[in-house]
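This part shows chain A:
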Amino acid sequence: MMLLSLLLIPLVAAALISLTRRRAWMELLHTGAAIAVLGIGVAVAAEVLNGDILTAAADLLRVDSLSAFMVAMITFLSGVAALYAIGYIRAEFDDAHLPRARLFFSLFHLFIFTMLLAATTDNLGVMWVAIEATTLATVFLVNLRGSRTSLEAAYKYLILSSVGIALAFIGTALVYYAGAAKTGENAVNWSALSAAAASLNPDVMRLAFVFIVIGYGTKAGLAPMHTWLPDAHSEAPAPISALMSGVLLNIGLYAMLRFKAVVDLNVGSQFSGGLLLGVGLLSLAVAAAFLVRPRNYKRMLAYSSVEHMGIICLGLGFGGYWGTFGALFHIFNHALSKSLLFIVSGNILWKYHSAEINDVRGVLQAAPWTGALFLAGTFALIGLPPFAPFVSEFIIFRAGLVTYPWIAATGVILLIVVFGGMLASVNRMLYGVPPAELPRGDGLRLWLAPLAMNLALLLALGLTFPPPLQAALERVLQVLGV
Partner candidate 1 sequence: MSAEILSKLVNLLSFVALGLTILLIVRARLEGQVRAFALQSFVLAFLSVLIAIYTDSFQLFGVGVALVIVKVVVIPRVLNRAVAKIGISRVAAPYLGTAPALIVCVLLAIIAFYVMTPIASSNPLPTADAMPLAFAGVLIGFFIMVDRRRAVTQILGFLMLENGIFLLALLTTYGVPFIVEMGVFLDVLVAVLIMEVFVYHIKDNFDSIDVGELGKLKE
Partner candidate 2 sequence: MEIAIQFLQLAIVMFASPLLVGLIRKAKARLQARRGAPVFQPYADIRKLLSKETVVSENTSWLFRFTPYLLATTMMLSALIVPVLSTRTTLGFMGNIIALIYLFLLGTFFLALVGLDAGSAFGGMGASREVAIAALAEPTVLIAIFGIALRAGTTSLDGLITRFAAEPLLMLNTGHLLAFFAFFIVALAENGRLPVDNPTTHLELTMIHEAMILEYSGRYLALVEWAAGMKLFLFLTLLSNLFFPWGVALDNTPVALVIALIALAIKLVVFVGAIALLETSVAKLRLFRVPELLAGSFTIALLAVVTAFFLR
């Protein structure tokens, strides 16, 4: 019941918002739904991470600890983004553009619904449908401003993601074929597949996993299928960028993880690990090449997402207990810090009316709160202690130095390149003298308050590692068969 309401609330909210005519109603429904989803999501995650498995709707939905991990992330970050979105949309679309605001709020919840469905379903086919639906729900959000560049970004996003995900369907169908020989119609369910994993046809599983990596890798923004990502993430409104970079990419990773768990039981982790190391390192290199000297700060953040997806894939590729552990932890940390940064970047854009780094000077003077949050977020993102990403990156590369020293060393060098490039760019933005005609003071200051939660979590997890969290992550690792 709890599970069903988790899915139904955003769906119903999306439908209701599309019927409203007044801003107050929209915001009320939006806030109510976001908070309700957050509450139920945390409750579901807490229950499952304590050891239960929730099922609903004739086993169509099944939440194990890996799903719960995703549900916790989706609901938490969407809650934060939802609160900020109210202020952002008020500033962006006045009452003359109310239909746009309505479209935004409605699609926002549809987007949440599709992500939650993808994370909670046991049926791999339904998961595919839900992930394709995330693209469809977000494409108008990317094009919300209706400019030529956002049109271009949205079209690219739509076409590339649809094609990529179509390839993932081949992988899904092949896995189903391999499983159907053993378990019949049930083979489309992950739980049945992973139970029968050892007896599946290894040739089919290998080929299937290649398609899965290409397909869901497109969705996760891994190079060389990442080309849509910088465009879409930089053109979307800030709260949506935050969710796309922070959560949606992880949904792609999540789908890959589900298949990886089955494939690893079948052919050993060498095969999937090798593939992931390849795309991971490539993503890192592609992102580093851009991040040496970025010109647009939203694109910088988007490329940084490519980089972090690469790091996570490296962690999964290094494998073993610590590699996978670090990767999961890093998924969480990246989501926190990246959504924080994208939201703050929305504030900067709102103030300076430009996404070019060269046009932005002296944020710390002009808008101290915004600047401070951006600085803290950047520190976290590029892996400075005492923030949590430092810990997870350290775990990942420590694991890599044992198993694949050369790859790990290359990765670390690339990380240093990124570190320097991003720090220099952010430096130019935050310090210096702001343009004289710019009014002083933070915009949307109140709406930034929820970000304190992100920052607090990042800091806390960087300094301590509470045993309940450790136990929860261990449960997730068990699902992954590590």
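The set was built so that all candidates are chains of the complex that A comes from, given by their letters.
Simple rule for what comes next: a contact is a pair of C-beta atoms (placed from the backbone, for glycine too) under 8 Å apart; a residue touches a chain by one contact, two chains touch by 3 or more; residues count from 1.
Quantities reported herein were computed from a predicted structural model and do not represent experimental measurements.
Asks: Looking at chain A, find the partner in this complex that touches it; the options are 1 or 2.
Replies: 1
Asks: Show me the residue ranges of chain A that touch candidate 1 in the complex, using the header's touch definition.
Replies: Touching candidate 1: residues 123, 125-126, 128-129, 132-133, 136, 139-140, 143, 148-149, 151-156, 158-159, 162-163, 166-167, 169-170, 172-174, 176-177, 180, 185, 188, 201, 203-204, 207, 230-231, 235, 290, 295, 299 of chain A.
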